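A protein chain is absent from this complex, but the other protein chains hold their places.
Up next is subunit A:
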Amino acid sequence: MTVTVDTTSGGPVKSSPTAFREVSASRKFRNEAARVTFALCFVLGVIPLVWLLWTVISEGAPALTDPNWWFGNAYGVDTTTQFGAGISQAIIGTLIQALIATVISVPIAVMTGIMLVEYPTSPLVKPVSFMVDILAGVPSIVATLFIFTVFVIGLSMGQSAFMVSLALILLMIPIVVRSTEEMLKLVPDELREASYALGISKWRTIVKVVLPTAMSGMLSGIFLAIARIMGETAPVLILAGPASSQVQTNPFDGGMNSLPLFIKDMWSAAQPASGFYYWGAALTLIIIIAVLNLIAAMTAKFLAPKTK
């Protein structure tokens, strides 16, 4: 593992005169300088993360320790000056919007992933793969504008949580397609061939052999995708409409609040109590995302097919 030249000061080289020479001082220095520089880069990357997390935790803690925070709502509380409103309306809204987006995008994305891996001769593979790459690069604000032009303006459907979910679907599909694709590619061909040799049809092979084998990785990818879309602010900003301070559960009505929207509203209010709320909501959002990441890691670890 260690670089061979570093050991020239050791025994064998000294004892017999050879063509080997000591590494010159300047090369040694540059080697050390490089090592230190790379380590510093890492430290430089960790500093903002720790700093940011510390800020959010210390600023958000007062809100989260408020007994009303998780289950109460902001109805009747003047959030400009009063502390103590709850944000269950935003938490529930975020969960509903993410759930709708997940339910619709996962089947589409998984089927697309299956097509890309299991039907490699289809003429659609190249165009679809290309389009998924493009979709992955589409900024969330552009996806949002698309939903806005087609549904809100074009079909005059008005702003609602469902519109937000539609935009989130566009953001979620490429992430899930790519993770599904990765996981399906990891399934060894021997498994498929064994299944075919038993006379099992292709679709049953996919459903009963390939998908179960890839399931843990796919689920983990889906949870990561949900975590990614939950913090998206552009869609809720444009598509959700004015947020209510009460719990709204009908996605087709306007007024459903969500964590990013709540943070944004509190930030633009810029009142004495605003900081309490937006840092609190930020910490809540980070906790939810952390839990989803944890679930993703656990599924990947504990549901993984046994390799034996």
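Note that a contact is a pair of C-beta atoms (placed from the backbone, for glycine too) under 8 Å apart; a residue touches a chain by one contact, two chains touch by 3 or more; residues count from 1.
Simple rule for what comes next: contacts and distances are computed from a predicted model.
Q: For the chain that is missing from this picture, which UniProt protein name fits: "ABC transporter ATP-binding protein", "GntR family transcriptional regulator", "Phosphate transport system permease protein" or "Rod shape-determining protein MreD"?
A: "Phosphate transport system permease protein"
Q: Kindly state which of the options A:Asn73, A:Thr205 or A:Asn257 is in contact with the chain not pictured.
A: Checking each option in A:Asn73, A:Thr205 or A:Asn257, the one touching the absent chain turns out to be A:Thr205.
Q: Where the complex has a chain not shown, which of A:Ala101, A:Met230, A:Ala243 or A:Ala300 is the residue touching it?
A: A:Met230
Q: Would you mind spotting which of A:Leu64, A:Ile108 or A:Ala269 touches the chain that isn't drawn?
A: Missing-chain contact among the listed residues: A:Ile108.
Q: If I consider the whole complex, including the chain that's not displayed, which of A:Leu64, A:Leu145, A:Met215 or A:Ala269 touches that chain?
A: Residue touching the chain left out of view: A:Leu145.
Q: With the full complex in mind, choose from A:Asn73, A:Gln89, A:Thr102 or A:Gln159 the residue touching the hidden chain.
A: Answer from the full complex: A:Gln159 touches the omitted chain.
Q: On subunit A, where is the contact patch with the chain that was removed from view?
A: Against the left-out chain, subunit A lists 3-6, 20, 23, 27-28, 30-31, 33-35, 37-42, 44-46, 48-49, 51-52, 55-56, 107-108, 111-112, 114-116, 118-125, 127-128, 131-143, 145-146, 148-150, 153-154, 159, 170, 173, 177-178, 182, 189, 192-193, 196-197, 199-207, 227-228, 230-234, 237-238, 260, 263-264, 267, 278-279, 282, 285-286, 289-290, 293.
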